[in-house]
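Take a look at the following structure, please.
Coming up: chain A.
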Amino acid sequence: MTFALLIAESPALPLHTAGKYVAGAYIVLFAMLLIYLAIMALRLTRMERNLAELLTQSERQTTQAAPPHAQAQAPIEQESATV
Partner candidate 1 sequence: MKPTVGTWRTVGALLRKELLVELRTLESVPGMSLFAVSTFVVFHFALNRSSIEGDTASGILWVTLLFASILGINRLFVADAEQGGFDGFLLAPVDRSAMFLAKVLTLVAYLVALELVAVPAFALLLLGAPLGPALGNLTVTLLLGDIGVAVIGTLVAALAVRTRARDLLGPLLALPLLVPIVIGGARATAPSLSAAHASGAAARWLLTLGLYDLLFGLIAYALFDFLLED
Partner candidate 2 sequence: MASSSLYGKGLRTLSIATVVAMAVSLVLVFFYVPLEAEQGFLQKIFYVHVPLAIVALCGFVLGGLLAIQHLRTRDPRWDMRSYVVIHMSLIFALATLITGSIWAKGSWGHWWVWSEPTLVSFLIIFLLYATYQPLRFAIEDPEQQARYASVFAITAGAFVPMNYIAVSLSTAYLHPRVLGSSNNLPASMGFTLMVSLVAMALLFATLCKYELTAKHARQQVRALRRQLSGEGADGTRRTRSAAPSLQGTLPQTAGRGAGA
C-alpha cells in the first residue's frame, strides 16, 4: 500500500529540461567521487609495489648478514612471502 503511494509520489522519469540539469549535478558529484577513488587505487597499487620491493630487499639483507646455516631457511621464507 505504502509502496504504491511512494510510486505515485515519485516523479516521472525526467524527460523534460529540468531533469538534465539535476542529472548533471548528481553526475558531477558522482564523477568527482569516482576520480578520487581511481587516484586512491593508483596510490594503493604503487604502495603495494614499493612494499614488495622493500620486502625482497629486507630479506636479501637478512640472508647476507645471517650465519650460513640460516641460508637454508631463506628459500622457505621467500616462498611464503609471495603468497
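Simple rule for what comes next: a contact is a pair of C-beta atoms (placed from the backbone, for glycine too) under 8 Å apart; a residue touches a chain by one contact, two chains touch by 3 or more; residues count from 1.
For anyone wondering why these and not others, all candidates are chains of the complex that A comes from, given by their letters.
In this text, all values refer to a predicted model and were calculated from it rather than measured experimentally.
Participant: Which option touches chain A in the complex, given 1 or 2? Just the number is fine.
Facilitator: Among 1 or 2, contact with chain A goes to 2.
Participant: Which stretch or stretches of chain A touch candidate 2 in the complex?
Facilitator: 6, 9-11, 14, 16-22, 24-26, 28-29, 32-33, 36, 40, 43-44, 47, 50-51, 54, 57-58, 61-62, 64-66
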